[in-house]
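This view holds just a subset of the chains, kept in their places.
Order as written gives the chain letters A, B, C and D; numbering starts at 1 within each chain.
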Amino acid sequence: MMHILVLHGPNLNLLGGREPEWYGRHSLDEINQKLLAFGGQAGITIETFQSNAEGALVDAIQGAIGKTDAIVINPAAYTHTSVAIRDALLAVGIPTVEVHLSNIHGRESFRKRSLIADIVIGQIAGFGTQSYLLGIQGAIDYLQTQTIKEDKTV
Amino acid sequence: MMHILVLHGPNLNLLGGREPEWYGRHSLDEINQKLLAFGGQAGITIETFQSNAEGALVDAIQGAIGKTDAIVINPAAYTHTSVAIRDALLAVGIPTVEVHLSNIHGRESFRKRSLIADIVIGQIAGFGTQSYLLGIQGAIDYLQTQTIKEDKTV
Amino acid sequence: MMHILVLHGPNLNLLGGREPEWYGRHSLDEINQKLLAFGGQAGITIETFQSNAEGALVDAIQGAIGKTDAIVINPAAYTHTSVAIRDALLAVGIPTVEVHLSNIHGRESFRKRSLIADIVIGQIAGFGTQSYLLGIQGAIDYLQTQTIKEDKTV
Amino acid sequence: MMHILVLHGPNLNLLGGREPEWYGRHSLDEINQKLLAFGGQAGITIETFQSNAEGALVDAIQGAIGKTDAIVINPAAYTHTSVAIRDALLAVGIPTVEVHLSNIHGRESFRKRSLIADIVIGQIAGFGTQSYLLGIQGAIDYLQTQTIKEDKTV
């Protein structure tokens, strides 16, 4: 049975708490329930983890060795500053999808640089919590057809 | 009934033709059939168009006014050089999803700059032909829940 | 009798169509009528052409050889990306005025670079459709007094 | 009755003095007479001021509060170096047109940066002393139709 680890970076634990117009009406717990339900329908198991600490996210990636088929990660602020997370993903060699709730290409210029974008399967940004579901779907498709890579271009 | 226009940029008409390891085993026609089938299952109509000419793609975007609920576009080479396509998308004001077969963030550095990324709903890159399906799904989700934008952050 | 060619770049055919607060209340046809009337009052003939295609604009510039005394061009998006239009203007050697409806200096930073600004008589930007009339007036003044160039500085 | 202040920056007092091939055959006084005559024909009053001192130009802009409907300014060298003039224009909030005798886009690269271009109505460059007349005309048009802004784009 396929197993996917979903990692949430710093400040994502605030989702749904305050400022619903910005952080949405759903708490991170509710979103995680939605992801688990989606996994159940797709016949895969999903595990989630959130941390505000760069080192803890590195630990979580390392801990996935031998247990996880794919990682779906929203590194949030660490997208732009963490070489350590990049190195952890390179070291464990687990196929990874990068997701973002907002369209990072339309915000402050320093958010345009992702330190992991060039080493992941692909990147999905701008679809709100839906980004996670599209990312999990993309990871499943990738795993089911390793050969899909041959179809890829432009 | 929801209507989505899928636009393919220059050289995508070569898909499946030669060099299958790079351009895939499926021709653009086969891919378009797959998209139409996906649309049928989702209960929406899908229209596709490909051109090697920047001006023809601008014409196609302009022609979508009043007929199309969302655009899913893979501008290929024009992603990095066309302000005209950006201006056309800004002018028609139709919600748009940007997709790429390959992970543009892991190729030549000039491919990292997208001239439309900051004005679209979101961007999906790296999942081969699956990028189109994820993009259509993302567009449908967006249209069904205009309010989803409020859930978006980080 | 003096003859001036007015060229409109990509997406300017949408003027007056939708979004009047942005694209104005007047269609491109109405604007062209206004320009022709202005020409009539000034005792010159005016010809207008619009295209979304870079190559068609190059063709139009080439076609002006031997027929046109001055060109007034609003290259729109191609202002920032077309070396081909620059080369066409250099090749035909017809005095040219560059006009823009909006103040391009106050928009996205990539709009600050004009690939033709350094080879035209002058540039007029920010006066809405009035920019065209000021540009035609500037071209007429230039043609009437070739010697005006000597008055130019700072 | 509409009132427009025309400001001339440093070294423009040399116009027509020496080097006619560069500074023209007309002195600044003659040019100012031409502007006043143009104003008379247009039914508006025009006031002119020249200074080599940045602070004096700032004083003149501040002094226009409550007396002037629009400013037409050729900041000359201060175009590229004066944040103080920019701040003065921002503070008084009087609609302003920026003019240049020469085509600043075709000279030394440091002349391409204007510190006021993004906060004025529009910019006119390259038409010699005619630039002033086109600038006054543009200011009159702007004041007469505040709504013209809605017609502006690209």
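Here, contacts are C-beta pairs under 8 Å (C-beta built on N, C-alpha and C of every residue); 3 or more make two chains touch, one makes a residue touch a chain.
Since this is a predicted model, take the numbers as computed values, not measurements.
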Problem set entry | Per this structure file, total copies of the shared sequence (4 shown) | 12
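FYI, only the chains that are shown with their structure count from here on.
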For this session: Quick one: remove chain C in your head and tell me the pieces the remaining chains form.
Result: A, B | D
Exercise. Hey, which chain ends up farthest from chain C, C-alpha centres compared?
Worked result: A
Exercise. Approximately how many whole Å separate the CA-defined centres of chain C and chain D?
Worked result: 22
Problem set entry | For chain C, residues that touch 2 or more chains besides their own | 9, 11, 23, 76-77
Exercise. Touch graph of the chains shown: is it line, ring, star, complete or other?
Worked result: line
Exercise. Could you list each pair of chains that touch, in label order?
Worked result: A-B, B-C, C-D
Exercise. Where on chain C is chain B touching in the complex?
Worked result: 9-11, 13-14, 17-19, 23, 51-56, 76-78, 80-81, 110-111
Problem set entry | Contact set on chain C toward chain D in their complex | 9, 11-12, 15, 20-26, 74, 76-77, 100-103, 105-106, 114, 117-131, 134, 137-138, 141-142, 148-154
Exercise. Within the complex, which stretch of chain B touches chain C?
Worked result: 53-56, 58-59, 62, 65, 81-84, 86-88, 91-93, 115
